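One chain of protein is taken out of this complex; the other chains stay put.
For reference, chains read A and B in written order, and residue numbers begin at 1 within each chain.
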Amino acid sequence: MSTSKSDNPYVPELAVIEKIITETSDTKTFRAVFQNEALRESFTYEPGQFQEVSVFGVGEATFCLTSTPTRKGYIEFAVKKVGTVTSALQDIDEGATVGIRAPLGNWFPYNDFKGKDLLFIGGGIGMAPMRSLLNFCLDNRADYGKIDIIYGARSSGDLSFQYEFDDWSKSPNTNLYLTIDKPEDGWTKNVGFVPAYLMDLKPSPENTIAITCGPPIMIKFVLQNLRELGFTDEQIWTTLEMKMKCGIGKCGRCNIGHKYVCIDGPVFSNAQLAELPPEY
Amino acid sequence: MENELRQKAKELLESGQVKQVIGYEDGSTAFKSTPCFASSPEDADRLVWNPTCVNNLAVYLPSAVKQGKVAVAVKPCDGRSVVELIKEHQINRDDVVTMVVPCPGVLNPDALADIDPKTIKNIEWKGDGISVTTDSGEISIPREKAFLDKCLSCTLTDPAVTNIKLGDSPERSPLKDKDAAIAEYEKMSVDERRVFWAKEFTKCIRCYACRQACPACYCKECFVDKNGQVWALKSTDPEANWFFHMTRAMHLAGRCIGCGECERSCPMGIPLTLIGRTLEKDVEEMFGSGAGQDPDALPILGSFDLTKDPDPCPE
Partner (left out) sequence: MEAKVIAKSDIGAWMKGLADKCDVIAPVKDGDVSAFKKIEDFGTLSIDLPTPTVKGLREQFTPETETLFEYKLTGQQAELTSDTAAQKDRLIFGVRACDAAALKYTDAVNANCEPKDALYFAKRKQTTLVGVCCTTPAWSCFCTEIGDFLANPIMMDLYLTDIGDKYYAEALTPKGETLIGASQFQAATDADKQAAESAKQKVIAALPSPIDHAEKGKDFDWDDPMFTKLAEKCLACGACTFLCPTCHCFDIQECAQGSKGSRYRCWDTCQFEKFTLMGHGHNPRPSKNERTRQRVFHKFKYSPERYGILGCVGCGRCITACPVNIDIQRVVHKLEADK
């Protein structure tokens, strides 16, 4: 028996970077289109899933899919410069070829969220994985109740996806609450940390799902505050970041207890996380 | 001797002079001991000193001193690692108390080859060799068979950093020439050596037990682990293995004290001490001094003396 490209799960699909959007000083969003036309048509995924992106000659790194499957033909991922592959990606130009293994992992149980109010709480680059679900819900607006988005960053220049803020806030029954850490000239929105802003806004836990993602320290206080507001662990969802290589449960590095973040996650409810050892 | 060791360790711990004492205690079988980290006087009762105490405990010092002053049981050979660590500014002289144990030689596991390991009850020094107590009686093993090669050629006296001397150093006349092993090796031509090492290095699985057990391999990040700038491949391809071992060897030139922990730890039986000893000999010949002797000396590859160093860079 031979191992052909199609059954070797470590061989990526080739994709062309069609568009690069500079989000912040260290973050860019890449729009990739599969070279294989049939795949371009058939490829689909779910909000919350992730992918392994190859820069040939450098290596592979893990990124969430930040685009929504409701908008077909391309996929997007946001990259913050932290390591080798992420730095290499910052340097490539539109038209470059990358490798993509996707979709990987589980996703937000958006069917269970139907009919409920949604509260998105994001910090910095943490907005990237939530953007997929957010745009998915906005594209299926009738399925969901009120949508509140609390999004914060260090400064206004550190807010990603600004070109979509209008679409978000103009969507019916949807509110976008922006906040930055320190005052800035011309900034008319809130100033303060995300967890504190959450307490100012005091969203009701009634029939609401909270989805949060951001730096660990923000998450820690957001969770505390959500509980104080009356949210139960079952109502809080997050997506975890973990060192990953294979993305398919084989290489062994992303476990938390007996769960693998790459296949049992990256999306977990707080109730699910409470069952796992505190090792993430 | 064991009692004396325990007693001293107790005193040091009781008086608060040290935070912990690193020594040996009984292992999971009678022919192995295991490192012991004693932090209370009661712990000190577990300390042992017998032929199974092979590990070079100096490997633990750079991290152990972070929690406070440490006393460590060292054989004369291991003591030289302490000297190196001080010389290379990895530990302060004041942070470590060396307890030098009298060492007739430590166990060569091959010595037990003909004994059913499950029957072994105890191993101790006796005469100039060892005595192995088994279920079916006592077996004496003579020195030339009982001890590691390094012990058979050992002429070391108390290390330059001796704080506490336990017992009297045993009379020791070397049974073997220190260079006997490399004399054979040096008979090989350069090409033969290449073939020899190529064969040995194909066995390497890159478990890095050699590096981790080595008291001189303390780099915060080993060149082979860098993932930003890739210096060396993690692959076990022959060239990659060759590159790893040769680079490690060069990093150890003038610093390897020949404790043999790399070779002992290597699960694949690669004769790594041959590399260290060859280098050590070259360094001795070229620079006139070796590793682990003088804590105040400058590291050989970390210094340059225009008047003395041979073969300065060509113009």
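Keep this in mind: a contact is a pair of C-beta atoms (placed from the backbone, for glycine too) under 8 Å apart; a residue touches a chain by one contact, two chains touch by 3 or more.
Computed from a predicted structure; not experimentally measured.
Trainee: Using the document's definition of touch, tell me which of B:S140, B:Q212 or B:S303 contacts the absent chain.
Mentor: Residue touching the absent chain, from the options given: B:Q212.
Trainee: Touch as defined at the start, partner being the missing chain; which of B:P35, B:P62 or B:G167 qualifies?
Mentor: B:P35
Trainee: Identify the residue among B:A44, B:V59 or B:L152 that touches the chain left out of the display.
Mentor: B:V59
Trainee: Which parts of chain B are in contact with the chain that was left out?
Mentor: Residues touching the hidden chain, for chain B, are 27-29, 32-35, 37, 55, 59-60, 117-118, 200, 203, 205-209, 211-213, 225, 227, 230, 233-237, 240, 261, 264-265, 267-269.
Trainee: What is the set of chain A residues that contact the non-displayed chain in the whole complex?
Mentor: Per the touch rule, chain A residues meeting the hidden chain are 1-5, 7-12, 14, 16, 54, 56-61, 82-84, 86, 93, 95-99, 216, 241-243, 245-246, 248-260, 263, 277, 279-280.
In the analysis below, only the chains that are shown with their structure count from here on.
Trainee: Hey, how far is the Cα centre of chain A from the one of chain B, in Å?
Mentor: 50
Trainee: Which bits of chain A are touching chain B when the two form their complex?
Mentor: 83-84
Trainee: Enumerate the contact residues on chain B facing chain A in the complex.
Mentor: It comes out as residues 227-228.
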